[in-house]
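Submitted below is the structure of interest, expressed as structure tokens.
For this depiction, one protein chain was excluded, whereas all remaining protein chains were kept in their positions.
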Amino acid sequence: MVCIGLRDDTVSFLIGGEAGQGIMRSGFLLGRALMRGGLHIFGANDYPSLIRGGHNFYILRASETEVHSQGDGVDLLIALDDETVRLHIHEVYGGGAVIYDEESRLKPEDLRGGVRACPTPLTGVVEEMGGPRVVRNTVALGVALSLVGFDLEPMRGVIRDAFRGRERIIEMNLRAVERGYEYAEDNFEALEVRVEPSRSPKARIMVTGNEAVALGAIGAGCRFYAAYPMTPATPILHYLAAHDEEAGMVVLQAESEIAAINMVVGAAYAGVRAMTATSGGGFCLMTEALGLAAMTETPLVLVLNQRPGPSTGMATYTSQGDLLFTLHASQGEFPRVVVAPGDVDECFYLTMEAFNLAERYQVPVIILADKYLAESHKSTSPFDPSRVAVDRGDLLTEWPGEEEYRRYRLTESGISPRILPGVGGATMLANTNEHDEYGYATTEPEMVKAMMDKRFRKLEALRGEIEGLNPVRVYGEEEAEVSIVGWGSTKGPALEALKLLRRGGIEARFIQPVYLEPFPRGAMERLLSGDEPKLLVEMNKTAQLGSLIGLHIGYVFKHRLLRYDGRPVNPGEIYEAVKEVLG
Amino acid sequence: MVCIGLRDDTVSFLIGGEAGQGIMRSGFLLGRALMRGGLHIFGANDYPSLIRGGHNFYILRASETEVHSQGDGVDLLIALDDETVRLHIHEVYGGGAVIYDEESRLKPEDLRGGVRACPTPLTGVVEEMGGPRVVRNTVALGVALSLVGFDLEPMRGVIRDAFRGRERIIEMNLRAVERGYEYAEDNFEALEVRVEPSRSPKARIMVTGNEAVALGAIGAGCRFYAAYPMTPATPILHYLAAHDEEAGMVVLQAESEIAAINMVVGAAYAGVRAMTATSGGGFCLMTEALGLAAMTETPLVLVLNQRPGPSTGMATYTSQGDLLFTLHASQGEFPRVVVAPGDVDECFYLTMEAFNLAERYQVPVIILADKYLAESHKSTSPFDPSRVAVDRGDLLTEWPGEEEYRRYRLTESGISPRILPGVGGATMLANTNEHDEYGYATTEPEMVKAMMDKRFRKLEALRGEIEGLNPVRVYGEEEAEVSIVGWGSTKGPALEALKLLRRGGIEARFIQPVYLEPFPRGAMERLLSGDEPKLLVEMNKTAQLGSLIGLHIGYVFKHRLLRYDGRPVNPGEIYEAVKEVLG
Amino acid sequence: MTTMEELSTPAKITWCPGCGNFAILTAVKRAIVELGLRREEVVAVTGIGCHGRMTNYINVNGIHVLHGRVLPVATAIKLANHGLTVLGFAGDGDAYSIGIGHLSHTARRNVDIKYIVHNNLVYALTTGQTSPTSELGFRTRSTPRGSYEQPINPLLHALASRASFIARGFAGDVRHLTMLLKEAMRHRGFALIDVLQPCMVWNRVNTYEWYRERVYKLEEEGHDPGDLEGAYRKAVEWGDRIPIGILYRVERPPYREHFPPLREGPLALQPLEKADLTPLLEELS
Partner (left out) sequence: MTTMEELSTPAKITWCPGCGNFAILTAVKRAIVELGLRREEVVAVTGIGCHGRMTNYINVNGIHVLHGRVLPVATAIKLANHGLTVLGFAGDGDAYSIGIGHLSHTARRNVDIKYIVHNNLVYALTTGQTSPTSELGFRTRSTPRGSYEQPINPLLHALASRASFIARGFAGDVRHLTMLLKEAMRHRGFALIDVLQPCMVWNRVNTYEWYRERVYKLEEEGHDPGDLEGAYRKAVEWGDRIPIGILYRVERPPYREHFPPLREGPLALQPLEKADLTPLLEELS
């Protein structure tokens, strides 16, 4: 296997064009082909909330070793329209190339010195083949593969799989990719960039955060999923709807987010593991039933994929603006779990854990992700669900029937055993009102206090449990001169920044609290106690993790890199910020 | 004027009975009569969320000087059923009395030694008069007035006003109160407790927090009110619906809280001052449109009357459990104002200020109260709306028409002048999506950042403005040995506790942050910098104001009095806690 | 078999004397007893309002939920364990104001749950405001000059939403109401039973007497519940004559039958073993 880019051992492609031109699909095909060739890949899309007309692009980055995010520039620009060149030419490294349609109106001065022009008859080839316009993309992919010297075979397999059952389309795309490949061989010199497949590639999957969460839910035995479409959480609905039979899951589109979460409460009350997912606006509508779950002590798993607000904001961009909202959402006070995965593996395994925590502690668990994590592709080892054993906690499927069942028994742990409704000899009363042990409404002050104390008592064991789940993850050098602190999807760029720093001779580490509530106080206190300067990285305006850390352990960050224009942080940005911190 | 209680210079009455027996009305009549006699009063009700059947009671406390809350016991118990005696007899001070129905099944041993029994033929009198059962209450009020030596005349006036237009009812109640009065004169010795009217009573009003907020809105020129019934905010709807003509206000019951707040956004967009009110569950449903108001920069005033959660919790009890939720509600990040009045005067004047702040800074303003404040009665001087001048900020009612109007002009202050839709020569585009200066949707990173920065720039002036509004109020001794810190309706009990402490020879003060967001950092830092021990008092489980203070200025409270059984804190509880703090 | 006593709970009933809710409670218990259902086979879901206390007073499985959200919760309980008989109880504010959207959607899905609306034409628990079923001109604390909104007609709404079973009951006639509930519980699909429920405190207009002078039984006048046009005609009757009984009934597959995983029996009783991820992971490789 070989992977040599212009800057380092990674190779980056940017495919751009108009919305509706199949940009993402092309990026996905290319990524999959490279992955099957044994490379690690990371792919991120950027598109406005429009079906047609806006500019879309997909950045794909590949390497022999794991890739965690996009880089700071690209080796190869695949421009399916002129706008793409205009917008991205400055991102191409010197020595890189631009593939574009011969028929375009681009003039040499639109390109940049040091960047190779690869005009290709994309439209010409497609017209000759009598194919639909979108096949231009595939021709361009052929050109790109040829320019970097990558064998066509993996791409052939990817095309066959992607369009399985649609033979004509497969034929068309196979011919297109071959025509592009040949055209480039005949007309362009190979680049310095080289990507060659491995002989014995490892089995990997290319997966988005959303798919990983969906798979985690299936792996955890979640059997009920209700949601209302909302970008960037909708792909979970699509994935589960397409796989409901395999998953044994009831999957449905509810009439609103309010309906969706109330359904999840209903299903969970009836004894089934259940989940919903949404983004900020939908989460607002869910806050009331979040409290219902808490008060009735019904396990609930909710995925919140953040996008920039306030309000509708920018549906298809990314943000980490909802952390404090998530921690305090819904009236009154109750224990909850908030967990923020940082990559696709964490999406999978933490989702599995989420269901165990929700059922064992009978609390709502919120999985807090964002568009960048939810929709970006990453290659990784196939997930292994056996790493997280299902644990449903105190769930009785039989009732001895000696004494009457009490749904809210005042136990020492605060956890009152659940039963399934339908169990012989017992009935179970759950109540949105404050209640006594049997579930009957009460306003009696002693009982009210006892119930509140009972619910909060669960926090004690929960805190301990979470300490055991490696709630704060640390990457990089043990003895670091500088620490980067971040959460969620800033993990990818931060890990890439660590690589840059290492190359620049700087020993750095990345501290990533994964469980944010209950807050891993001990671990964070320990990790932030050193003297090295610390840089906080977040994708929001007000440094919300910073506030949370301040609140819990009094640590105040002097250095902060906050980005809030909807775009993910770049590794180079972090690198620069660290250099500045170090003076 | 005379007012001598068994414990101090206050006299307390507790009127109890079954829900539906008119307990609150009786308390109100008694309070009003005492107020008209020149006394200060405070009256609080306690009732479960039931129309019939549960136990209700009303505590009325009166004094020659201002009364801020209930006390720790009562001088006179008016028991309209036996349950009331059972539940409250231990609260009667030695030397006090119990008025109850001769026909009840109470036995002497149900009473307590040292408490005078005043069995009265309540039912007998009413039957004789041929009145409805609820008139028993009025007979009992007559007995109570006689026992404390209070002249009947003010009560006669109160009855005439309360039932104005319903002559038969007035007649009945007048006779009933007189019969009770006479019966007591003939059968019971007067108590040591004395309350006598003043010759020249000051003009006062007896008003609840809800009424004060409603009056503040009217005073501020609010012209649109939409709400969905929710305890304990519904009385605002009742009050405004009953006074819409005088107020010149469109008042309507919306189909849900979602509809209500979206209506408020619509009305405010159209240029009218507008408000809604709700409690926790309804607020959950309003969070999405709170963000809409923020993103569109539409002024909005929202009253949140807290009650205990989580979820439906206890509809008719009190809590301060929603502070942190309020501060972070809705996705994304935006400036907002949160103001927490502590008594009826603050309810009035801060509501007036709220409308100015909302319009001048084009931000949502949340008035955070709770059931105890919202529904308790207090006597005070008639409100003076001229103390807060209306200031609508940058609102153009004409457009010069030279350049095109830009709703979201990037100004230095962050405030972009508004126009009224309908103004000749200009149209105004407001947008829930991130937008450019004209209001058109954008995802362009520089503009996105510029708009976020613009909105947050408003915080700078806003912070300054709030510093000028006396955001933290301090009561008690300058040189205090101990400081009590609290917010919202704990103010009343805390001020009463200051009286107890003063009597006990302890110099204490009460620190009350009234504006909670933007947080009055400077003032709080200054006030908490002293060495004296500090006691935090809140009606919640997790010390939310404590968290907020910790977050902003790093101060951590060692001493906390937290009550979360739905009941207000008592002055005596605070007194004891302070004693404990002082060791 | 279950007895009326077994269906009682120790919770003290706090409805006002004479409240129509008593009759509904009795009718529901009787229907359960007469259908021979076991307590644990039944789930009651209640909204917020005076009616909401039903879950405190009937010893079946219960969940007292949010205002207006009875239907989504009930829907999912049925999908999660379709062996259970799921009864939803809502107030008119609950069902037809804040929650009316769920009615349209649950009806068109034909979820196999029974929706019993305690329709007292007023907001009772919140001490008397107008409800969407309040008549024009009805005076409440939120409408002191009388309501100016045309009332919602629940039957018409249910018809327009393609509910497969629509009935109206009257709390003044427990026997008849029991019959309606039994029919609804036998129906395989969504059933709305709107119950005219006098409120002694907040609605002094639509009293027992008022209704008694007006209600008549559809079945006694030969109404055919299979006749959709006839149902529309009867649905709009409200005034001197108010029909009660089964307005409309049609057979249509219940929602749950469309979900493949439910073919293997109730979800909640299926073993929670993990699905095999291998083929799914292969798709991604």
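Every chain is named by a letter (A, B and C) in the order it is written, and numbering of its residues begins at 1.
Here, a contact is a pair of C-beta atoms (placed from the backbone, for glycine too) under 8 Å apart; a residue touches a chain by one contact, two chains touch by 3 or more.
Not measured: the values here are computed from a predicted model.
Contact with the undisplayed chain is limited, among B:68, B:273 or B:491, to B:273. The omitted chain makes contact with just one of the residues B:25, B:243 or B:449: B:243. The residue touching the chain not shown here, chosen from C:46, C:59, C:85 or C:110, is C:110. Touch with the chain omitted from the figure is made, among C:161, C:178 or C:206, by C:161. Interface with the hidden chain, as seen from chain B, comprises residues 35-36, 203-207, 211, 215, 218-221, 223-224, 226, 243-250, 252, 254-256, 258-260, 262-267, 269-274, 288-289, 292, 296, 382-383, 385, 390, 392, 420-433, 439-441. Of the residues in chain A, those that touch the hidden partner chain are 19-20, 48-54, 228-231, 234, 237-238, 241-242, 253, 255-257, 281, 311-312.
Interface with the hidden chain, as seen from chain C, comprises residues 97-101, 104-105, 108-110, 132, 145, 148-153, 156-157, 159-162, 232, 252, 255, 258.
Methods note: only the chains that are shown with their structure count from here on.
Chain A and chain C have Cα centroids separated by 41 Å. With each centre defined as the average position of its C-alpha atoms, the distance from chain B to chain C rounds to 37 Å.
Chain centres here are Cα means. That of chain A falls 45 Å from that of chain B. Residues of chain B in contact with at least two other chains: 48-49, 54, 281, 311-312.
Listed for chain C are residues 48, 64, 66, each touching two or more other chains.
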